[in-house]
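Partial complex: the chains shown occupy the same locations as in the complete assembly.
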Amino acid sequence: MDYAKPLPSYLVKRYHGWKATTYTENQVWYRRLATEGQRPRAMVISCCDSRVHVTSIFGADQGEFFIHRNIANLVPPYEPDGDHHGTSATIEYAVTVLKVAHLIVLGHSQCGGVQGCIDMCAGHAPQLEARESFVGRWMDILKPKYGLVADIEDAHEQARQFERHAVVASLENLMTFPFVSSAVQDGSLSLHGLWTDIGEGGLQCYDPHNKRFEAV
Amino acid sequence: MDYAKPLPSYLVKRYHGWKATTYTENQVWYRRLATEGQRPRAMVISCCDSRVHVTSIFGADQGEFFIHRNIANLVPPYEPDGDHHGTSATIEYAVTVLKVAHLIVLGHSQCGGVQGCIDMCAGHAPQLEARESFVGRWMDILKPKYGLVADIEDAHEQARQFERHAVVASLENLMTFPFVSSAVQDGSLSLHGLWTDIGEGGLQCYDPHNKRFEAV
Amino acid sequence: MDYAKPLPSYLVKRYHGWKATTYTENQVWYRRLATEGQRPRAMVISCCDSRVHVTSIFGADQGEFFIHRNIANLVPPYEPDGDHHGTSATIEYAVTVLKVAHLIVLGHSQCGGVQGCIDMCAGHAPQLEARESFVGRWMDILKPKYGLVADIEDAHEQARQFERHAVVASLENLMTFPFVSSAVQDGSLSLHGLWTDIGEGGLQCYDPHNKRFEAV
């Protein structure tokens, strides 16, 4: 069976449009990036969600951000067991090879993964509890935090709070990686926890002193 | 220890600029995306590399593409063992929940992950062979393909070929996921393998008939 | 209140891409079209539905088709009462000024307007019966045909049949326009009734001899 197909023609047309404009305008810079290598100032860990304004909110151009995107912007704990750990590999590469100065975890409103975790913890999503559910097993990373929001009655508010706890969980798990915590301690790396509101374009930053998210 | 920091001021400034311009222009659409949910037409699996033109080459806006980015745009084989499989979770969510029509694997030139795999396979990167090397263990996914390029003497050409094999390996592994192969077979999902040249802005598409990449 | 807004930036980018590629490639032709005027060979009356392949199925380029699109590709009967009749004005212009050789009415599957008319006729859509419902009053054009499908029990089949009757109703109403029927009679204009299946890409043409739609 032929499992691969040609690209749909509307994407081909748009690509040629990009090549003739954006690429042409930036050719010199893109060529330098290609020959000299990338040197991103920051890494962003965000959700795969098509609605997340990952780098547009920072006016970013090619070369500025090393970006990992997974379901619910989660970082698992440090677990060097010889298995394939895609997220841990991205962090290791960013911190030890590229030596990024900032590591940003970007959560967002209306997160389907976070909502799925709430449903699973509340016993409303048995399919996510199945051993073979990749989404369920991935959201297990966030499960230990469920107790912090279990009593919130308003479903909307519960989800918003849990989305923020997902960011904090990722920051905490990042600190279990020896190369992350040592870089933070020697001042060569700083961590940032953000949460963005898709519909309103809001952006909040985690303040570790008072353990709250505040508008930037 | 305070592991989280306020956002650097240059990013705060850029965010406020985005909010006052791009966000304002698109507010109506972003609000609809927030209330009605995402409905992306395609999923893109690309590299974290800061230089990759993931969606700008397709003139994409918020809501069009569900995006997973990891080291070297790799997909591991189907392995429902109850562990955290971040990449598999993104694919499961895109195909079974969002029901995307297209799944695009986008490889690129000058890929550090792919080069690392070559170095490891050639015996020049012992640090990547260590059990605790997340990058090394992640690149193990690509190792079985090394034989196909081992004899290419020109290092540049060898890397370019291996980058394309990484795309094909991901397409092949995608087909080991039951929900992917059944969606491909019933005509509700199509797979596409692409490779882009960062410096020259080129784009090639994998043609499964003659097993070659050709310019789009 | 400012009722008009700037164009969203993703559309601006795509426009500049089009200008640098498609426009540039066709500049000579577009300039001739501008200075010499249009001379379309055919007029197409189709639905506003975003999914209808109006001219792409005919590989059409700028200048080939004069296109009117409204809800459910309907043509009202000839009624020269001095009111604003948008659809009648397009037909008058195409036939008497541009003297197109072909007039194509293109219906389609999954038509929301046609379904609304069925619901209204079956008494399930009181809101469409309100005097101030523009959609309801527009679909009144098709109401006289409802008896032909009222007894079809399968809802899917009923809609598909009614979509085809909408095409025939438009052809019949076209013939009530004196300038249309006289052009048809003197052989300078021919009418064509088509129906397309959005999902399967099928195309059927109305055969007036046996009064059936048949695959082209």
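Should a chain be cited, it is by its letter among A, B and C, assigned in written order, with residues numbered from 1 in that chain.
Going forward, a contact is a pair of C-beta atoms (placed from the backbone, for glycine too) under 8 Å apart; a residue touches a chain by one contact, two chains touch by 3 or more.
Computed from a predicted model, the values in this text were never measured in an experiment.
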Full count of same-sequence chains in the assembly - 3 placed in this view: 4
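Keep this in mind: only the chains that are shown with their structure count from here on.
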Between subunit A and subunit B, centroid-to-centroid distance (C-alpha), Å: 14
Inter-chain centre distance, subunit A versus subunit C - centres from mean C-alpha coordinates, in Å: 46
Centroid spacing, where centroids are CA-atom means, of subunit B and subunit C in whole angstrom: 42
Residues of subunit A touching at least two other chains: 14, 17-19, 22
Interfacial residue positions of subunit B with respect to subunit A in the complex: 1-8, 11-12, 14-15, 17-19, 22-23, 27, 30-31, 33-35, 37-38, 40, 43, 48-53, 56-59, 62-71, 74, 76, 80-94, 97, 102, 104, 109-110, 112-113, 131-135, 137-141, 171-172, 174-175, 181, 184-185, 190-194, 197-201, 203, 205-209, 216
Residues of subunit C defined as touching subunit B within the complex: 5-10, 13-14, 17
Residues of subunit C touching subunit A in the complex: 13-14, 16-22, 24
